[in-house]
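Just dropping this structure here.
In this view, the complex is presented without one of its protein chains, the others remaining in place.
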Amino acid sequence: MSGDRITKALLFISSLTILLLGAGIVISLFGGAIPAFREFGLKFIVSPAWNPTTGSEEYGALSFIAGTVITSILALIICIPMAFSTSLFIAEYYNGTRTSSILRSLVDLLAGIPSIVYGFWGFYALRPLLVATGLSDQGFGVFTASLVLAIMIVPYATSLSAEIISMVPAELKEAAYSLGATRREVIFSVVIPSARSGIIASFILALGRALGETMAVTMLIGNANVIPKGLFAPGNTMASVIANQFGEASGLKLSALIAVGLLLFLITALVNALGKLIIKRFA
Amino acid sequence: MNNTPQSENVLEIRDLFIAYEPGRYAVKDVSAHVRRNSITAIMGPSGCGKSTLLRAMNRMHELYPNIETKGDILLDGQSIFSMSVIELRRKVGMVFQRPNPFPNMTIYENVVAGFSLNDIRLKKSQRDDIVENALRNVALSDEVKESLYRKGTFLSGGQQQRLCVARAIAFNPEVLLLDEPTSALDPIATSKIEDLLGELKKKYTLVLVTHNMSQAARISDDSMFMYLGELVESGHTNTLFTTPKDPRTEAYLTGKFG
Partner (left out) sequence: MHPELTDNIGRRTRTNGRFRYLVIAGSVITVIPIFLIVGNLAVKGYRQINLAFFTKPAPDTFQAMMAAASGEIIPGGIANGLTGSLLMVLLASFIAIPLGLMTGIFVYENGTRRYARFIRSLTEILQGVPSIILGIIAYLWVVKNITRGYSALAGSVSLAIMMLPLIIRSTEETMRMIPIAIREAAFAPGTPYYKMIYKILIPVSFSGLATGVLLALSRILGETAPLMLTALGSPAVSFDVTRPVSAVPLLIWDFYNDPNMVSLVWSASLFLMVFVLSMNLLARSVASKHKYI
């Protein structure tokens, strides 16, 4: 039976790695961020400064927090009608048919395309469009980044929503139909109220993905270390500033970037936890 | 509402064929009629097509996208396939096997759900009247008087089912279709519903699918016996049960198959 004991111990030890990993990540991020917080205090979070000139270094995370929040929320807004109609297509109108599985597979393909490919397609295909319409002179900016981000997060919102929608009991829908409701009326008065919390949770989780996206955003947002001045103005997100400037950073700047990373970690964890909570409680 | 004198038969089924898939018929060449203000029971073993036939009467069978229908069903002389489905379902209501009140609506809202779903605006006084009448007609008024504005999930199975009946009759339909309405209920709730149906037939015409032939014998005026999609025999319940004409009917009634 000692073979059993050893096996059980081994399994337990491997579970410890997750524990250590989790703790290690938090500790390392905090540890790396402390110099920045010690220098700038909590003002770091609300300061839009980003000045690496030696002698008068000043760093603040606000520009990037703004960039992240704006692009992610804008991406979510753009994503909602697309994900909503696609999940209704898959789970309601064509539920169970081959058309539905084909669409489902196509949407899954969207999720499989690497972020850098999205960024680079956005650069060569979308950017010229924006320049042509005159909305932006170079094509970089919050809007372009958000648009590509929206396309990237649609699969996450869609697949979960579709699953929740397909679980609405048929008998409720039948009751509504038997009372004379049209399909659209059945959807809005029975299906959606029944699936509401699951749908909301799926959008929150999609938001969580958008917050952490790096490559596509880096390539399209314009990399300006300021709070974006307008919808088509350039800016930077927490993820993209780290990707851009981490490589040559050292000392205080490095610590500031790690602090930005810590903030990103916390925001993402919170949003994801919220989404999971809603699923567990209400769906 | 037409002004012609009301005929004795509310529903007339003519040479009806229904197939879920090409070639596989769930309902084969069924012709029958349903008398006004009566209870007609449709019985038969599982898979005989009785539910499909019932659902055809308010065109609920069309929820299956590939369904094929041939033949006709007339409601008061008018083909149900020529009128709008919405209009049909106002005249022909339905109660399902498992009680299905809308969980996100209060009892009050459930009764008038037909109106809100159909985007019909009513004054509060009209709504109150409708709710009061419907609940009284299903003998629920006293039991839910205090909790009209609570969600109906705390009600017992029998009460929920009566709520569903109230919801269906709020429209004052001509016909009420019931798909095994008591099979999910306990015996006491079942007998309450059966009494209720006896009362309701004074105002409405009821068509009931049941797998319980003693229920059919107890409460129905006319019966139809279906087997493998065909209408084997139909007629007055008493006659059908005491002197069935077809050997298959007799075999079913004597319990040789179920």
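First chain written, first letter: the chains are A and B, and each begins at residue 1.
By definition in this document, contacts are C-beta pairs under 8 Å (C-beta built on N, C-alpha and C of every residue); 3 or more make two chains touch, one makes a residue touch a chain.
Values in this document were obtained by computation on a predicted structure and should not be read as measured data.
Asker: Considering the complete complex, which visible chains touch the unshown chain?
Answerer: A, B
Asker: Which candidate, A:32, A:48 or A:193, sits in contact with the chain we can't see?
Answerer: In the full complex, the listed residue that touches the missing chain is A:32.
Asker: With the full complex in mind, choose from A:46, A:77 or A:273 the residue touching the hidden chain.
Answerer: Here the residue in touch with the unshown chain is A:273.
Asker: Looking beyond the chains shown, say which of B:25, B:102 or B:171 touches the absent one.
Answerer: Considering all chains, including the one not shown, the answer is B:171.
Asker: Since one chain has been left out of the picture, which residues of chain A touch it in the full complex?
Answerer: Interface residues of chain A facing the absent chain: 1, 3-4, 6-8, 10-12, 14-15, 17-19, 21-22, 24-25, 28-29, 32, 81-86, 88-90, 93, 103, 105-110, 112-118, 120-121, 123-125, 151, 154, 158, 182-185, 187, 208, 211-215, 219, 239, 242-243, 246-247, 257-258, 261, 264-265, 268-269, 272-273, 276.
Asker: Determine and list the chain B residues touching the chain excluded from the picture.
Answerer: 1, 84, 86-87, 90-91, 118-120, 122, 126, 130, 171-172
By our rule, only the chains that are shown with their structure count from here on.
Asker: Taking each chain's centre as its mean C-alpha position, how far apart are chain A and chain B in Å?
Answerer: 50
Asker: So in the complex, the part of chain A that touches chain B is made up of which residues?
Answerer: 97, 169, 171-172, 174-182, 185, 189-190, 193-194
Asker: For chain B, which residues are in contact with chain A within the complex?
Answerer: These residues of chain B touch chain A: 58, 60, 63, 65, 85-87, 89-90, 93-94, 96, 98, 100-104, 113-114, 116-119, 164, 167-168, 171.
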